[in-house]
Every structure is written in C-alpha cells, then in structure tokens.
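Omission of a single protein chain aside, the complex is shown with its protein chains in their original locations.
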Amino acid sequence: MSTTDVLVVGAGPAGLACAATILEHSSLSVVVVDAGHGPGGQYWRQPAPAVGADALDPAELADLHHDRARFDALLHRLEQGRTDGRLQLRSQHHVWSAVPDMQGYAVHAVDRGRGPSHVPGSTTVARALVLATGAFDRALPFPGWDLPGVMTVGGLQALLKAGGVVAGRRVALGGTGPFLLPVAAGLARHGATVVGVYEANRPARWLREGRAVARNAGKLGEGAGYAAALLRHRVPVRAGRMVVAAHGADRVEAITLARLDRAGHPVPGSDQRVAVDAVGVGWGFSPQLDLAVTLGVDLTPDVAGTEVVAVDDAQRTSRPGVYAAGEVCGVGGAPLALTEGRLAAAAVVADLTDGRVPADVVSSARRVVTRQRAFATAILRAHPVPAGWADRLAPDTIVCRCEEVTLGAVRAAIDERGARDARQVKQLTRTGMGWCQGRVCGYAAALLSSGRPGPAVERLVAAPVPLGTLGALAEPTARPSRRTGISDDAM
Amino acid sequence: MSTFEFDGAGIEFRPGQTIGAALVAAGQVSWRTTRVGGVRRGLFCGIGICFDCLVTVEGEPNQRACLVVAEPGLTVTTQEGTGHEHD
Partner (left out) sequence: MTRAVIIGAGIVGSACAEALTRRGVEVVVVDRSAVGSGTTSRGEGNILVSDKGPGTELSLAELSRRAWLEVGELIGPSLIELEEKGGLVVAQSRAGLEALARFATGQRAAGVTALDVGDPQVLEPRLAAGLPGAVHYPEDMQVQPVLAAAALLAAALERGATFRTGTDVTAAVRDGDGSLSGIRTADGQVIEADVVVNASGTWGGEVSERLGAPVPVLPRRGFVLVTEPLPPLVRHKVYSADYVDNVGSSDAGLETSCVVEGTRGGTVLIGASRERVGFDTTLSVPVVETLARQAVALFPFLARVNLLRVYRGFRPYCPDHLPVIGPDPRVPGVIHACGHEGAGIGLAAGTGRLVGDYVTGARTHESAGEWAELLPDRFAGPSEQQV
C-alpha cells in the first residue's frame, strides 16, 4: 500500500490539467492512475511508448492534434513533478474500486502493463480523490452492428490516433454529433475514402441554440475547418440520414441508409445501399461513472436525461474529499475538460493546504466553464438520439453483444414479463451481464424498456480483476513478461 | 520489420501499435468467435470498454487486443468461446 495527498483517476485533458495545476500551486504529492499506455486520455491518445527504427512516431500523426503544444506543456509540468519526486503517473493501471478509508480514499488498481500472465494489484490511499474518468462512445444496436468492421466512431479515431491505422478503405460514419466531422477528416487525410458522414439530425436544430453558439464563436471556426477539410477530400456530409443495417458474411461489406423524417423515423422506401469495408457509428458519449456511483456521490441528469456527476462551481462532489472534472461531469469536449481540471485543482489546493491558486486564474476558469457548459448543452439538444432509432431493429438483432441477447428476448421481457427498466431486463434476459457489464448495451436496454436513459448503473467492480490478484495468491510466476519497457511512471 | 505470430502466420507491425491495430492494419478484422452463436468478432470500441476484441496472447485468454501492446515474437491465437474451452 502507498499513500499520497491527491490521487487523480484519469490522465486525459481533465486529469492532466488537474495534476499539473496542483503541482504548480502547492507542494502536495500527486498520483495519476490511468488505464491507457501513456498520458493523454481519449483526446490526446498516443501510440504506446516504443523504440526502434520502425517504431510508430507520434510526429506522423501530429496532424490529428491541433493543440499538441498545450499537451506538451502539461507533460513538461508533470515531468518536473516527477523529477521533484512529487508526481507518479501509473499508466496501464485499471482502477477497479475506490472506497472511503480512514485516511481518505483507498484506490485499488490492477497493473495490466506487465504481460498477460502477471497482473499485480496495488492500493493507494489518498487524502483527496479526483475523478477524471472521461467518457466512452454511446452505441445503439442495429441489424449487423456486431459484424467485424463495424465500430464506434471513437474506436475508429483511437485506432488512427494510437495505431496510425485507418480501419478500412471505404469507410462510412453515422450517428450524431460534431465529433463525426474531425474523425472523417482525419481518416480522409490518412488515406481512407470516407463514403459519407451520415448525421441523423438536421442543421436546423442549431438555429434554436443561437445564444450558446454566439458565445462560443471559436467552436464554429473549428467546425468550419473540418467542413473545409471534408470538402477538399470530397467527403459528402448528409444530414437526416441513419445507418439502419450493416451487411456481410464474416465482415461488413455494405450498409443500408435510410432518410429520417422530421420526427426522427426512417422513411419507408428511402433505403439506399452503400458498399463499405468499415463503419463507425456513435450517438455521443456516456460519462464513465463507475467509480463515482460506487462512491455514492450525488448525480444529476443532463438535458438529455443522462446522469452525470453533480459538482459545485469548484468541482467538488457531494462527498468531502472527492472532486470530479471533465466528461464525468457531462460531455463537453477537451477544452472544457481542461478547464474543469484546473478548477478542481484549485479546490484541492484550497481544501488541503494554506495556499491558493491565484484568484484570477480561478475566476477566469469559472467563466470559461459556464460558457462552454452552455455550449455543451446546446450540442446535446441539437443532437438527440432520433425517436425512430429502433424502428428498423429485427427480432433477431443482437442487443447485448457479450451475452448475445436478441431484441426479441428483450421485447419479451418487456411485453410479457413487465420489465420496466434496464435492471429488470438484465435480470430476466442477461442483457448487460457479460464482459462489458452493460456499458455497451445498457443505454439501449434502458431506452427500450423505459424510454429514458435511466439511472446510472452501479458497478461495484469497475474493471475486471483476476481472482488470484485479489487473493494475492498469484505468484508473479507463470511466464515472465517479455515487455521491455515497464509502463509504471513512463512519461 | 517487427513481427508477432497470429495463428501461425507472421503479422508485421510498428512498435507502439496494439495487437488490435496491427491485426487491422494487416487486413485481419476478427480474431475470436462468440460462445453462443459462434460468430466472429474484432474491434468495436477500440478503448477497452466493450471486450469484443478478446484474444489469446501467449496462451492467456481474454486479453483485449485494443489494449495489449504488440511485441516482437508474441504468440497470438484466435479465441474460441470463453477462451477456456481447452483448459
């Protein structure tokens, strides 16, 4: 067991900004724990650290990061903290539980960076705990969505940012939200033919959000930039379209698109088949709440009814000593996550020390948060899941990918056995009981059974842990890891 | 060029890539069959959330191909069902 003043879960923009700000304005010790190969989170996702002539060089992928300088500045600040012995970054560490402890909070993690047969556990006790666990893609089922080659939009992006790999030669993107555009632009630049970006919602929805848009003019510039890039690569962007099926034998070979009517239902007879070898579909993001729910911090619904961590204007949660920043508090993009990370740092420094983060830094951060949260809300309102998302599902469409539960079985639980929420559907059909614990299908199961995103799911175990690790029985034997560089503290 | 072994064949990769990225780059989109329907699966979420990309690495089943970093000489095999069928 080790101890620290502050433990930050998540090394994305929010967690990194938080750690860097604490290092800069206090003498507190900080441990950052993150499941990724290195710092960056989703936004600044990088290839795993590697050496060798043929190693993937982040510079080859620099075009995917237009604020690399900010990331480098944060890394520099963290590197200093490491040299001073005040910071530890534990990459490839998956936190499976965070619980109250006499001295604050005990955070239990498994280290997945030492090869498949050696998965040691660790416990760190911290006086303050910052949850910066981000978000993951929200997926909805459709016939054929379980074919290889069909991925989430974020998954395509991660493959490109971390692996330099475009998932296919002819790629289609579907779903909703501004995130579709940069992913399409990146794929096109790196050699894919993006056959189309199919945005379910129509631009007219944005007209209702004039105020938030006007206050965030920079975001429009960003969007215009992607639009220009897409034009350059002849990528068609079609609004009011939805991917209603994927086809193929052992992998995706084509998709069917349908036009959506004003109410968000696929128009009969509007089907169009497009040949593809990869598809990315995403309906926005779901905040990663597993640790927050188990800690029992208060949650609050966003405008779309999705629960997010409730924080005060200093990023304090309802539980003393627990702070939250970034997309756990609601999806809003990397700049917002960064700013919230800084605010959370200010609260930690104020609560744990006699010192302070300068008042002007805090107040300007607060203004940015207010403005960008308004914009994030506008995005949520302009990009809802269409009412007819499930119209074209068939009884044999898989809903739960892990347990292979079909829509027919889910509907039977609802119609014949009275299931009224995702938990009841799970109890009756196993939907959400598999490896992913409902992170992928839970949203759909909630919509199907209750018409709403439903309450956040309690998952007492936030990441799989080998029983041998838990019982501390597994000797570090089996096969020794072949890994050369150990990721612990790798920066 | 660095290579690892996938079902007996060599897969070239660039150090820094995950096993999943390397397989996709090599044109391989699936590397497991499900335990109920026996259908093929590969990457879906790409970030360790969905567990669709499970694969056997160095004889250890249920490794997420999107997380495990490729290394020269690793033995990677298609996973059937639970991955423990021959335990």
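Labels for the chains are A and B, by order of writing; each one numbers its residues from 1.
In this text, contacts are C-beta pairs under 8 Å (C-beta built on N, C-alpha and C of every residue); 3 or more make two chains touch, one makes a residue touch a chain.
Being a predicted model, the structure only gives us computed values, none of them experimental.
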{"item": "Sole residue of A:Ser122, A:Thr294 or A:Thr377 that reaches the chain not shown, by the stated touch rule", "value": "A:Thr294"}
{"item": "Which of A:Val153, A:Leu289 or A:Ala419 contacts the chain that the document leaves out", "value": "A:Ala419"}
{"item": "Residue among A:Val95, A:Ala139 or A:Leu428 that touches the chain left out of view", "value": "A:Leu428"}
{"item": "Chain not shown: contacting residue from A:Ala11, A:Ala50, A:Leu75 or A:Ala106", "value": "A:Ala106"}
{"item": "Residues of chain B in contact with the chain not shown", "value": "35, 60, 62, 81-82, 84-85, 87"}
{"item": "Touch residues of chain A, complete complex, unshown partner", "value": "97, 99-100, 106, 108, 117, 123, 294, 296, 403, 417-421, 423-424, 427-428, 430, 433-435, 437, 459-461, 464-468, 470-474"}
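Criterion: only the chains that are shown with their structure count from here on.
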{"item": "Partner chain B, residues of chain A touching it in the complex", "value": "35, 37, 42, 47-52, 54-56, 92, 112, 115-117, 136-137, 139, 146, 148-152, 154-159, 162-165, 167, 250-251, 401-404, 434-436, 439-440, 479, 482-484"}
{"item": "Residues of chain B that touch chain A when the two form their complex", "value": "1-2, 14-18, 20-22, 24-25, 29-30, 34, 36-37, 39-52, 54, 57-60, 62-63, 66-69, 71, 73-74"}
